[in-house]
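A single protein chain has been omitted; all remaining protein chains appear in their positions.
We just call them A, B and C in the order they show up, numbering each chain from 1.
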Amino acid sequence: MTARREKAAVEANTGAAEPRRLGIGLIGGGFIGRAHAIALRSLPLQAFPPAALPELRVVAEATPELAGQAARRLDIPDATGRWEEVVERDDVDVVAVATPNSMHRDVVLAAVEHGKHVMCEKPLGVDAKEALGMYRAAEAAGVRHYVAFNYRRVPAVTFARQLITEGRIGAVHAFRGKYLYGGNTDPSVPLGWRHRRSEAGGALGDVGSHVVDLARFLVGEISEVTSATRTWTPRRPLSPGSTEYGDVGTDDEGAMLLGFRNGALGVVQASTCAPGRYNNLSFEINGELGSVEFDFERMNELRVYLSDDPRQLQGFHTVRVAGAHPYGPFFYPENDGFGVAFTETKVIEWHEFLGALVHGEPVQPDFYDGYVANCIIDRATSHQSGWVPIEEEPREASR
Amino acid sequence: MTARREKAAVEANTGAAEPRRLGIGLIGGGFIGRAHAIALRSLPLQAFPPAALPELRVVAEATPELAGQAARRLDIPDATGRWEEVVERDDVDVVAVATPNSMHRDVVLAAVEHGKHVMCEKPLGVDAKEALGMYRAAEAAGVRHYVAFNYRRVPAVTFARQLITEGRIGAVHAFRGKYLYGGNTDPSVPLGWRHRRSEAGGALGDVGSHVVDLARFLVGEISEVTSATRTWTPRRPLSPGSTEYGDVGTDDEGAMLLGFRNGALGVVQASTCAPGRYNNLSFEINGELGSVEFDFERMNELRVYLSDDPRQLQGFHTVRVAGAHPYGPFFYPENDGFGVAFTETKVIEWHEFLGALVHGEPVQPDFYDGYVANCIIDRATSHQSGWVPIEEEPREASR
Amino acid sequence: MTARREKAAVEANTGAAEPRRLGIGLIGGGFIGRAHAIALRSLPLQAFPPAALPELRVVAEATPELAGQAARRLDIPDATGRWEEVVERDDVDVVAVATPNSMHRDVVLAAVEHGKHVMCEKPLGVDAKEALGMYRAAEAAGVRHYVAFNYRRVPAVTFARQLITEGRIGAVHAFRGKYLYGGNTDPSVPLGWRHRRSEAGGALGDVGSHVVDLARFLVGEISEVTSATRTWTPRRPLSPGSTEYGDVGTDDEGAMLLGFRNGALGVVQASTCAPGRYNNLSFEINGELGSVEFDFERMNELRVYLSDDPRQLQGFHTVRVAGAHPYGPFFYPENDGFGVAFTETKVIEWHEFLGALVHGEPVQPDFYDGYVANCIIDRATSHQSGWVPIEEEPREASR
Partner (left out) sequence: MTARREKAAVEANTGAAEPRRLGIGLIGGGFIGRAHAIALRSLPLQAFPPAALPELRVVAEATPELAGQAARRLDIPDATGRWEEVVERDDVDVVAVATPNSMHRDVVLAAVEHGKHVMCEKPLGVDAKEALGMYRAAEAAGVRHYVAFNYRRVPAVTFARQLITEGRIGAVHAFRGKYLYGGNTDPSVPLGWRHRRSEAGGALGDVGSHVVDLARFLVGEISEVTSATRTWTPRRPLSPGSTEYGDVGTDDEGAMLLGFRNGALGVVQASTCAPGRYNNLSFEINGELGSVEFDFERMNELRVYLSDDPRQLQGFHTVRVAGAHPYGPFFYPENDGFGVAFTETKVIEWHEFLGALVHGEPVQPDFYDGYVANCIIDRATSHQSGWVPIEEEPREASR
């Protein structure tokens, strides 16, 4: 969002304006679909007038029954068991795609064919080829497109980018990113989409793609990669408690070294088997003049080190990201300590997309960003040829 | 909420039920009124079926113009410049009181007279006498009443209470609570309600009352108090930038020692002039078998120390309060790292109140709790006779 | 230490100088006596030339056998079962008093009578009357005296004082200090000196006295106090596992409100029964322009908040106290991350005392500071009349 527009929005927040209404069709009423619904519902009530009033008009699920339940639960007027109906409706301006990853392509291609703008969950495609096709189709159709890499929209992350862009930490030298959680550690967790490459599962492909997107957002384009992966549990029960097992086709854990075009060095770690980590999306960035550090588990804080602080006072500033920072005036400008959580990242995401759509301004991350993330993950998970063996002499027998 | 009811609610979350609809009338469309509106709007979409579907039907503000703006901003169908209309409406079942503190009494008394259930912001009264009258009137009218000490509803705080109630830290010895923020530090901040005793301002009276409520919630009833206060800026401009000044009638900073009926010792600190603190509501509780520690600025964590951990592993557990904890299944049970923020405390508050109302179950904090908090603050701010002078001999001249 | 002298010392650190040798006599070879011995032994090897080379010449213990063991363990040439011999020896210039608290007076009075300079452990006296006598005797004898409130000498604490003295946080408004540990929580811990008032035990009197000293060091003189104490375990076994019990005569837990002469408000909490705390000497100080925060459990860090930081960058700086800070050049100036621990506070303490002695400069904390701490603790533990009862109306029966 441009500073100009943000300022205007906040100043104009008298409730007097009558913003345009946009119909939203939600495809997928599960966990992340619900997050979108909550965000769309509370967006107009935040402390800034939205560029447009989003109205959830229909939800699609796998069956009419599931769709009906989702509609009731999410307070949406219409429901359908056929997602095609959503993209065909005249009263739907924007389609929100919250389906399993492997369905993204078909839904997105149909939506853009019908001239709908699209908010699509990440990863955009199951591979770069799919994603490139979606990007090109959306561009050809002239619709607006957005890929839901919502962690760019954590206020502290956007603030980190602001500091980097302003040159406060100088040229970036190192990006150290991680996304760790532990939900997959237990071998009795059954096979699911996260264990299938065809559904864009895996540690690097799923959570790792968020880190790759932040690396690009914060540091710049990536020119080369080397990586390593591990699968700790090669076979898992087909369902909870089942004695039938299937093969796991993805990594439980992966790491990448990244070379950025601007010369910076990156390290990305992703794991779904890290006990004690819940949503540990974190990064440290070192530049020639300072450093920034972030951890989603304390998402309202950005730690900033500036070498030009007076010598005795140098130390990471633990900045409470709030009213004075990006998106700060939108939530509770009266109290800098109230904080935001995951939901607010989805609120901001919609705020950015709808604002760009109404005002005809550019917006990112779009499908191109989704495509590039797919490119990098494809390379990282398919090429791992860089190992050099360690061949030390043995310890002497006497010891 | 009873465990039985919570379990039933989560299990029943199929979207098939058709819960009762309750009309809500909001009086006061400012900062905290907006928080209630957002909470009421997103409550039905959380991962549990609400006991009732709240519907915001009318908002009152000081003038018809302000009311109209609030209605548009908060997406509420009706607006009025006379709050009396809200309490008189047949389609209003529950009145939410988000007015300046000094108006609480009149609004509440009128609401209960009309048989409305009432959610009232804290502090309930400007003093204990007022609060007692409100409590007795609500009881006499047979309506349900709730005072918005929302910090009880931080999941980590409710979990702390669970641990204490279960005896996990044994008998409580010490309660060390604080609520510090820095918004009042700058002497150019103009006079406002926070600087007037008649509007329940002051550090102890405003933010301190939250700590007192948590002390009672977590440790038990308080039998005695001693206290001290300071006013750092005795006169403030009447408005921003004004050269006219008025007297500050309240404390900028206060501290209390508390004696609990069960013998525990409490220390409460409150400040509106603590640079670097934003919403630092925090406490440490030491018991005979362990300790718990909480800080709202990291509200998704509870730190727990248990003396019965194996000797080498003793240390505060930094528990990420989420799916396995109170209210955990309500938000994003799929991801323990997504967290909650201030808004969710208001969601839970309404969830508790509406659930109790529909099911005829008891609920706290109610007006009685509001009254007791007022009692303690009254005593703490009016009696400060406990000082003993220090009269040391002077240092020898030679040094 | 003056900046001038410190600079000279560091510059002169070529090893060429031949500093004066001072004979030290240690009375008490237990835990804290050993700490003094280690400090005296390593002081000359630090990265600065000491003003004097201390030489431990004799140690006294309760019996000749214990003294001999201590001498061997601490590598001290002579040993004696009569402490009087130490204060009489011609080759002893400075007496280090590390006896039980109740012996401090007799040892100190004898030492100063023989013209010895004295380093005495805290608390100086078991009460203010004793301490005043010791202070006056030392002054009358013209010897140098130092009371081992070693936490003033934590580099981060000295740095905090520097910032306050320089006005970096403006006038001090609030001092919030604590010293919590858990070693006394278990009721089977047997009776010891910490449980006897005549030996200056108790939470306020023992660990609390350190906080009071820091309050004076950092904020200024104290003019009034109110307090409350608790004894959780009124009777304890006479020895480990014993079935014979004796009365505990001291507090396990205490809290004080302090009024400073400069108007600041202080809160001091002390506990020997805080599970999970080990040596949690910590404080937060709020001033009109900023705040500082310290916790001995992370003693190499000072957290500093400055209101004049740019708005977006405001946040506590976690300063690694090292080479650029007080005493920083003394330890490992080559690496700011190596840190110091408890031992180094005793090294600095001796460095300060011996430097002042050799150069004839003033030094603090001296016996006067010890006396004032005793005054405040005396008042806090003997007068607790400030309580105001809370007498709320009961909850209505219907609930």
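One rule holds for everything that comes next: contacts are C-beta pairs under 8 Å (C-beta built on N, C-alpha and C of every residue); 3 or more make two chains touch, one makes a residue touch a chain.
If you're wondering where the values come from, they're calculated on a predicted model, not measured in any experiment.
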{"item": "Residue, one of A:Val147, A:Leu214 or A:Val372, that touches the chain absent here", "value": "A:Val372"}
{"item": "Touching the absent chain when the full complex is considered, from C:Leu132, C:Val340, C:Cys375 or C:Ile390", "value": "C:Val340"}
{"item": "Full-complex contact with the absent chain, from A:Ala274, A:Leu302, A:Val319 or A:Val347", "value": "A:Ala274"}
{"item": "Residue, one of A:Phe159, A:Phe283, A:Tyr305 or A:Tyr327, that touches the chain absent here", "value": "A:Tyr305"}
{"item": "Positions on chain B contacted by the hidden chain, ascending", "value": "159, 301, 303-304, 306, 309, 311-320, 324-325"}
{"item": "Those residues of chain C which, in the complete complex, touch the missing chain", "value": "13-16, 18, 31, 34-35, 37-38, 41-42, 44-47, 49, 68-75, 181, 277-280, 296-300, 320, 322, 332, 334-344"}
{"item": "For chain A, the residues touching the chain missing from this view", "value": "128, 132, 135-136, 139, 169, 173-174, 176, 178, 180, 182, 185, 222-230, 232, 252-253, 255, 257, 259, 263-265, 267, 269, 271, 273-277, 284, 286-291, 305-307, 314-316, 362, 366, 368, 371-372, 375-376, 379-380, 383-393, 395-396, 398-399"}
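In this section, only the chains that are shown with their structure count from here on.
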{"item": "Chain B, residues touching no fewer than two other chains", "value": "277"}
